[in-house]
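I'd like to ask you about the structure that follows.
In this view, the complex is presented without one of its protein chains, the others remaining in place.
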Amino acid sequence: MFEITLPSAKMFKSCVDAIVILIDEGEIEIGEEGLKLRAMDPSQIAMVDFELPKSAFEKYEVKPTRIGLNLDDLAKVMARARPDEKLTMKLDESKARLVLLFKGKATRRFVIPLLDIGGTMPKKPQIEFESVVKFNGNFFKEALKDAQLVSSHVVLRTDPDAFIIEARGDKGEVTIRAEKNSDQIFDYDVKSNARAMFPLEYLNDLLKNADANTNVELSLRTDAPLRLEYKVGDASITYYLAPRIETT
Amino acid sequence: MFEITLPSAKMFKSCVDAIVILIDEGEIEIGEEGLKLRAMDPSQIAMVDFELPKSAFEKYEVKPTRIGLNLDDLAKVMARARPDEKLTMKLDESKARLVLLFKGKATRRFVIPLLDIGGTMPKKPQIEFESVVKFNGNFFKEALKDAQLVSSHVVLRTDPDAFIIEARGDKGEVTIRAEKNSDQIFDYDVKSNARAMFPLEYLNDLLKNADANTNVELSLRTDAPLRLEYKVGDASITYYLAPRIETT
Partner (left out) sequence: MFEITLPSAKMFKSCVDAIVILIDEGEIEIGEEGLKLRAMDPSQIAMVDFELPKSAFEKYEVKPTRIGLNLDDLAKVMARARPDEKLTMKLDESKARLVLLFKGKATRRFVIPLLDIGGTMPKKPQIEFESVVKFNGNFFKEALKDAQLVSSHVVLRTDPDAFIIEARGDKGEVTIRAEKNSDQIFDYDVKSNARAMFPLEYLNDLLKNADANTNVELSLRTDAPLRLEYKVGDASITYYLAPRIETT
C-alpha cells in the first residue's frame, strides 16, 4: 500500500517519457528510499535506470511494493498533466489498479489497471569509463541531426582536446568537433581517448527528453557501451547503450 | 435577391466552420430577420441550429429566399478571409451562383454555384432540461481529451454540487469533477440530477470551434439529447446531440 504526492505532475510526466522511449511495460519499485525502475529495451541494446528519491515527494507513505504497468498507457495519462498540478498516486481499494489524482483547478482522477510482470531487475553494467564529457542536451541532439544526413550510425570519440562526433556514408561525411574549452563543453575528463560507434536511432531516443536546459553527462570507453545521464528535477535518468562493431 | 454585408469576414468564417462540422450541404434561409440554418447531420445523431440576426450586418437588403450550398466549399472560401476584411454576399446576375466579395487591401471575388437541395427545416427538439451548466469551451474540450484516453463514450452528469464527466474502458477510468463554485463553472442551475452518455467523436466536433474565450451552455436531461449553445459574435450556434444507451 502507498500514497505518494509529487508537487509537480509535469515533472513526473518527463520521467515517464524518458522511460517509455525504451520500454512499453515495466515494474516500478516503490521502496523505502523512493521510486526505482531498471529495465532493458525489448531488443536488449539499451538499458534505462530511473531513480526518484523520497525527498522529491510532498507525501510519501509507503509499504514497499512493486507495481507492473503498461508504461505507454501511463505516459498517455501523464501527457494530460498541466502546469501547477500536483499528482497523487495510490492503489485503489482492490489493489489491482493505480489511481492518479491530478489536483489543480479541477480534480481529475485516472485509474489504470496493474499488470503482472514479474522477472527481476537487471544489474547495472560495471564499466570503467575512459572519458567523461558534459554538455547541454541540445548541442548533442543537433550534432546527431547533422550526422543523420549521411548515416544511421555515429562514431563518438574523444582526443586530448575535443569531443568529436563523426559519421560517413554514401552521401558524404560529417564531423562535429567541440573543443574542450568551448562554450558547449561544461566538463571534460579524459583519462585516455575513447572511441565507439552507436546506432543513431537509439541515441536520438535517449536524447529525446533532454533539451537546451539539460546538462547531459556522457561516459565512453572504446568499443564498450556508453552511459548517458541527466536529471529531470530530482529524478536521475541513466541510459546504457551497446556499441556497434565498426567495419571499415 | 439580396445583398448583405458583414463587418467581419472572419466572424462568418467561424459560423460556417461551426455548421460544416456536422453537415456538408445545406440551405441557408435569408429572411426578414436574418440568416438561419437548421439541419440534422447525415447520421441523424446531431442537429445544428444557426441564427445570425439582421442587426449583425452593415447592409441587409433582402427579399427573403433560401440558398442551397455545398458548405464544404463555402468553408474553404471562408478560410481565405483575413482579419479586417468585410464580406459582401449577393446572388450573381444569373441568380444561380453566390458571389462573395472580400474587401480589405485588395478586393477578392469568389463565386460559388448554388445547389438545389429542397426539403424542409427540421423542428427544434422540445426537451425539458433538468440541469443547465455554463463553462468555458476549453475546460470541456480538455475534459473530453482526458476521457478519450479510456473510451469512445463519455457520461455527463450533474449532482447537487458538481458537473461530472466520466469515462471507463479496458484501459481504466477517468473522472473529472468541476465543483459548482469553482472557477470553471460560470453558472449552475440544477433542478434535478441529470445523467446521459454521449459519443466522444461527436462531442469533440461540437466543441471544435469553441475556445477558452467561448462561454458554453450545456443543458442535460437523463437519457435525453443534450443541448450545447454558444455565441460566435452576434450569431448563436445551438447543437443537439442524441444520447447513447448505457450498457453496464
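We call the chains A and B, going by the order they appear; numbering starts again at 1 in every chain.
In this text, contacts are C-beta pairs under 8 Å (C-beta built on N, C-alpha and C of every residue); 3 or more make two chains touch, one makes a residue touch a chain.
Keep in mind that this is a model prediction, so the values were computed, not measured.
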{"item": "Touch criterion as defined above, residue of A:132, A:154, A:178 or A:228 at the omitted chain", "value": "A:178"}
{"item": "Residue of B:112, B:200 or B:242 touching the missing chain in the full complex", "value": "B:112"}
{"item": "Touching the absent chain when the full complex is considered, from B:30, B:77 or B:232", "value": "B:77"}
{"item": "Interface with the undisplayed chain - residues on chain B", "value": "73, 76-77, 80, 97, 105-113"}
{"item": "Footprint left on chain A by the chain that the document does not show", "value": "139, 143, 145-146, 149, 171-178, 182-184"}
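Everything that follows uses one rule, which is that only the chains that are shown with their structure count from here on.
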{"item": "Whole-Å gap between the CA centroids of chain A and chain B", "value": "44"}
